[in-house]
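Shown below is the structure under consideration.
Here the complex is missing a single protein chain, while all its other protein chains stay put.
By letter and in written order, the chains are A and B; residue numbering begins at 1 in each of them.
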Amino acid sequence: MKKWTLGLTLVLAIAVLTACGGKKYEAVPINEEVDVCAICKMQVKDDAYATQLTTKDGKTYKFDDIGCMNEWKKTNGTENIGMDYVRDYNDKEWVEYKKATYVYDASLRTPMAYGIVSFKDKKAAEDFIAEQGVGKLMKADELVSHTWEQNKESMNMGDMHGDGDMNSVMSGDSMEMTEK
Amino acid sequence: MMADMLQVAKRELKIGFRNPWAYSFLALFSIFSLCLIFINSQNIVQGYSGTTGSMLSLILYLLPLMTLFLGSFSLTAEKEEGSWQLLSTYPLGTLSFIAGKYIGLSVVLITIVAFGYGVLGIVGQIAGTGFDFETYFLFLAFSVGLVLLFLAIAMIVGSLSRNRWQAMTNSVAIWFFLVVGWSTILIAILGSLPYLWIKPILVALTFVNPAELVRLFVVIKLGGGSVLGPEYYEWVNWVRQSSGTFLFLGVCIAWIVISMGLVYWIWERGRSRG
Partner (left out) sequence: MKNKFMKWMRLTIAILFVSVASSLFGSAQANTTEAPAKALQLLIDNAMPGDTIVLEDGKYLGPAIINKQLTIKGSRHTVVTADGKPTVIDIRSNQVAIEGISIVQRLAGDSSAIIVNSDHVSLDNLSIETRGFGILLRNANEGIIKNNRIVWSGANNNERASMSKKNNGIDLYDSHDNRIEANEISDMRDGIYLENSHRSNVANNLIYRSRYGIHCMYTDGTRIIGNQGEYNVTGAMIMGVRDAVVSNNSFRKQSENVNSQGLLLFDVQTSLIEDNVVEGNRVGIYMEQSSNNELRNNSVLRNFMGIQFLESSDNRFNHNQLIANVIEAEALESSGNRLDSNYWDSVQGLDVNDDGLSDISYAINPFYQRLIQKTPAFQLFFQSPGMIYLSNLFMNDKDNWATDRTPLMSLPPALADRTNLPQETRSYVWIASLILLSASLTIIYKGVHRK
């Protein structure tokens, strides 16, 4: 019986040590083999659209699009979040959500069609807007009031085949989704 | 020493097959697995599916209990019937005695398992609900592994128990703890720990429970590893390769050696106290 308790204490001790060592938050790498978006269940690609957050008890959630992370925050609240990260569009470096600069345009293609890309500095974001010719520059605090609408419908309205009605239904639905 | 050990093993074999308990377990094991085959009368038994899943559960319930009973009773009988007291007076080493006991008992138990699988295989083929060869072989190996590991525990139980009734109570308690209550107890205890501790402790404890260890090994080898989720992805990938088989064999041998050491120590102590 002594051996048991000894073993258990040892295991516990190791666990305590490893847990306490990692109090500082750090972005974890994306593993495409296993990581799926916590909201939409799609594979999280190791690309510039990936985001992640770590809760205060150390659970990490990964998302394939910043819009999905926003959905998570709406459902679960932000009080328990230890740290959240987005990625720089150009070099995929992890950037703290609060410190990043964002560019939105409905025509930007992102995995879940939220149309938002992130940058580590304002200069890079402005360059991107200049290059694309479209885009609205935003800081993290401005994202709070963002509509988070998904571009579920094509941009070229001229090519729609009598889909006017459907279009209005669709945007209505996506509003409903974002407000849930 | 070798000769002594073989002598003890042969004696064990004889006692084992004259023990009515052995035949009742043999019948029980054969009948239950046949029932499963008949319930699943349409499908080939292959990979990780409902059929193999329930067979796994059945074996996990039955074999450890059978092994614990037969193994521990065999040791307490030596004490109760006074044969150990007699043997102690001969120049018979404790190690030869224990190793002989273990080998003899494992032959008895594996024979019971082999009989059950033989019947299962043949009846399954006749009934048209046969096994895929790999699955059949894996199940056989899984059962043998389970028997050998639980036999090690059974010998500890038998060494620590004074008589058959005590051995039975202890066996049932250990069986319930390792097979039935394990997940309930761990969920209750680990649930109150910080989130990041849960996985490492769970993995460490799994190595301590032969029933879980063997079960997970078979599930992964049957191709069901992905059901354990992303948390165990690296483990699963590793166990699926031959490296996993070697790890498993290594853990089994370590288990048996450590338990035998413990049993040796207990008997040696008893002997010196006379």
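Definition applied: a residue touches a chain if its C-beta (ideal position, glycine included) is under 8 Å from a C-beta of that chain, and two chains touch if they have at least 3 such contacts.
Computed from a predicted structure; not experimentally measured.
**Q** Quick one: jot down which shown chains the absent chain touches.
**A** Looking at the complete complex, the unshown chain comes into contact with A, B.
**Q** Can you work out which residue in B:25, B:48 or B:142 touches the chain that's missing from view?
**A** B:48
**Q** Among B:162, B:199 or B:271, exactly one should touch the missing chain; which is it?
**A** Result: among the candidates, B:199 touches the missing chain.
**Q** Among B:5, B:216 or B:256, which residue is in contact with the omitted chain in the full complex?
**A** B:216
**Q** Given the full complex, what residues of chain B touch the hidden partner chain?
**A** Residues 10, 13-14, 16-18, 40, 42-44, 46-51, 53, 56-57, 60-61, 107-108, 111-112, 114-115, 117-122, 124-125, 128, 130-133, 136-137, 140, 179-184, 186-187, 190-191, 195, 198-199, 202-203, 206, 211-212, 215-216, 219, 223-224, 226-233, 236 of chain B touch the chain absent from view.
**Q** Could I get the residues of chain A that touch the absent chain, sorted low to high?
**A** 32-34, 36, 40-43, 45-47, 113, 150-156, 159, 161, 163, 166, 170, 177
We take it that only the chains that are shown with their structure count from here on.
**Q** CA centre of chain A versus CA centre of chain B: separation in Å?
**A** Whole-Å distance between the two chain centres: 48.
**Q** Please output the residues of chain A touching chain B within their complex, sorted ascending.
**A** Within the complex, chain A contacts chain B at residues 7, 11-12, 14-16, 18-19, 22, 31, 33-36, 57-59.
**Q** Flag every residue of chain B that touches chain A in the complex, lowest number first.
**A** Within the complex, chain B contacts chain A at residues 194-197, 200-201, 204-205, 208, 230, 233.
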